[in-house]
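The complex appears here minus one protein chain, its other protein chains still in place.
Chains: A and B, in written order; residue numbering restarts at 1 for each.
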Amino acid sequence: MHRAWGGIAQFVKRGWTVAAARYAGILGGALIAYAAVLLLAGKDPIRAYADTFSFALGTRYGFSEVLVRMIPLLLTAVAVALPSRLGLINVGGEGQLYMGAWLATWGAITLPSLPKAVFIPILIVMGFVGGGGWAAFAGFLRARGWVNETITTLLMNYVAPLLVGYSVYGMWRSREVGSAAFPQTVAFPDAARLPRFFGTRVHLGLLLGMVALLGLWFVMERTKWGLKMRAIGGNPEASRRLGIRLGLYIVVVMFIAGGIAGVAGMAEVTALHGRLRAGFSPGYGFMGFLISWLAGGSPLGILMMSFVLAIVFSGGTLLQITQGVPFSAINVLMAIILFVVLANPRFSSGALRRGFQRGGGRR
Amino acid sequence: MSWELLRGVISGTIMYGVPLLYTTLGEVIGQRAGMVNLGLEGILLVSAAVGFAVSSWTGNPWIGLGVAGIAGSVFNLVYAFLVVTRRANQLASGLTVMFLGMGLSAMIGRAFVGGGSKGLVRYQVPGVSLFSWATKSIFSYDLVVYLAFPTAVLVWWLLFRMRWGLSLRAVGESPSAAFAAGRRIAVLKYQAALLCGFLAGIAGAHLSVALARTWSEGMTGGRGFIAVALVIFSKWHPLRAIVGAMLFGGAVTLQLQLQAQGAAISPFVLNMIPYLLTLGVLWVWGGARRFAAPGGLGRVYLGEE
Partner (left out) sequence: MRSRNDSTILADRNSGAATPIASLRGISKRFPNVVANDAVDLDLFPGEVHALLGENGAGKSTLMKILYGFYSCDRGSISVDGEERRISSPLDARMLGIGMVFQVFTLIPAMTVAENIALYVPDLSVRFTARSVGKVIDELGDRYGLRVDPRAAVRDLPVGDQQKVEVLKLLVGRARILIFDEATRVLAPHEIEGLFEIFEMLKRDGYAVVFITHKMREVLACADRITVMKQGRVSGTIEGRQATESALVARMFGGSVPDPVFRQGGDAPGDPILELRGVRTHPIGMGVGLRDVDLVIRAGEIVGVAGVSGNGQRELGDLILGLIPCARGKRWILDADATTWSAGKIRASGVGFVPDDPLGMAVVPWMTLAQNAALGDVETYARHGGLSIDWDHVQRDIAASFDELSFEALDAYVPVRAFSGGQLQRAVLSRELGRRPRLFVASYPTRGLDVRSAMAARRVLVDLRERGGGVLWISEDLDELCRVSDRLLVLRDGRIVGEFLPNEMDRQRIGHLMTDSGGADA
């Protein structure tokens, strides 16, 4: 037992430093490139970065806001990382997030009043089912060999916000004063609001995110299902011949992944806004994709990258307020980061993940 | 159905189908070379922004169109670099270009949001103006539209009757066989990517300069992905792509006409139609088409790196 702990500590430490060095390199390169883009656009990158970092790490409020931003990123990243181990590319985090929020909203608005301790778990389940069902459909199409899941989830990313918009402008529309200009649903009952901590906006979602991360690690590395899933990712044909039910795993894994993204959506609307608004996500789903790719699908990496990207993200809002750069310019930064990872095979997902597992081979 | 509606549908079909056709033709060339480019959406956005910006700035829409075409080619070089030289995963590389295009187009187009453009000159088909009351809106298009069908034929000729096209198809079917035959795989793929980017660039610019005559963020609304689906639908054949593009143009137009006529269906639901239709097309035909795909693409669609 002692030996095992020592061994684990060794490889975590080794993996950590190597991976940290890689990530630092990637982000450093990306930030420099983005600074260049900002310069070209006539903005002051030094001031932008200084503002961002001092806010994020210097103030209590700033730090808590970073954590708030980190929550949906953690969850959507897991939603991409899990299917990636099977070789599936889930770009549908955005749509799954919206559908989770949508179903949870239905629950919050339609269900009779219940005590908080009961209501919250129900809403979490609804968020899970909403996003999960959305993703399972794409999984089903892929399992039958009809449509590649990347394309399906991409297309469905366009449909989900439309459905939410339809509901918000239509049947769930709030008639409250002041809502005419800014369509939104009625406010959720208090029992439907996700609890927050320490007087900040950091909410229960953080716990859910950590649970998802831990679950990802444990299932993939230790359990029999994880072994089978990794086998599917490594060689689907051989897995089929060994009796592993490919179709079932694909659909179930997509369901769980979509469910996790759905919970992210549910958490956003119940914890932060208290109602559903059209277009409430500034692209969390895509950012989760980016994080998962950067981290090579490894849970530790996802944790680190979510934190860093949350800082960058709060920079985005700042930039919009202070320097007039459209928020979607963050997309450029994301593209640069993705480019750096893809252009350098040493940073490929497999290599990054195996960087963490160098002590392994046993499992 | 009234005559007005029919006229509107026909002209709308062509106007909406043409940018789709150009984009699809570009992607057919790319996929025939073995590259699936999900970043088309980004290229369309960037070229729409660039095209509109340059047109407004120079006052000449043709220059805008030309520059946008070149911009599209250059943009697609990013994708080609990742996929050909660095051998990165194609789907992820495409998404990189998609993000880049979304971001850059927003930054470039920022100064032009809501601005207007006088569009491209429209020509009547000579000899048909006899029936001007019926044909005026059907047969009055700009040069880019008129050149769409000939371009499809040109692409077909290029792929199936020219030595370059033969080499390209060999690369897409079996890179190892093409290499064994002494073809330079990387060069051919880059050439295909440049051509694909150019055609998509034209399509994007046409959208903002001639069709919508304005710029707004994200205005292409998923057309890039629809084009990828259309390539599958048309079995990677340039002439069949015409049918597919027109079908979709028709669907979009029908949806818009229904909205304009005050149909009782919510605009949100109507907006879903193109995406659901794309999904439907892929669902119905995707499975069967799997074996008509160029050999090298199977790896991409089945997710093997």
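Criterion: a residue touches a chain if its C-beta (ideal position, glycine included) is under 8 Å from a C-beta of that chain, and two chains touch if they have at least 3 such contacts.
None of the values given here were measured: they were computed from a predicted structure.
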| item | value |
| --- | --- |
| Of A:K116, A:R173, A:R245 or A:H273, the one touching the omitted chain in the full complex | A:R245 |
| Contact partner of the left-out chain, one of A:A35, A:I122, A:A231 or A:L272 | A:A231 |
| Of B:R110, B:R169, B:H206 or B:R223, the one touching the omitted chain in the full complex | B:R169 |
| Selected residue (touches chain absent from view) among B:L38, B:V54, B:V144 or B:A178 | B:A178 |
| For subunit A, residues in touch with the removed chain | 222-225, 227-228, 230-231, 234-235, 237-245, 350, 361-363 |
| Chain not shown, touching residues in subunit B | 161-164, 166-167, 169-170, 173-174, 176-178, 180-183, 290-291, 294-295 |
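Throughout what follows, only the chains that are shown with their structure count from here on.
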| item | value |
| --- | --- |
| Geometric centre distance via CA averages, subunit B-subunit A, whole Å | 30 |
| Residue ranges of subunit B touching subunit A (in the complex, touch as defined) | 38, 78, 81-82, 86-89, 91-93, 95-100, 102-104, 106-107, 110, 217-218, 221-222, 225, 228-229, 266, 268-269, 271-272, 275-276, 278-279, 282-283, 286-287, 290, 301-305 |
| Of subunit A, residues touching subunit B in the complex | 37, 41, 87-89, 91, 141, 144-148, 150-152, 154-156, 158-159, 162-163, 165-166, 169-170, 236, 286, 289, 293, 325-326, 328-336, 338-339, 342-345, 348 |
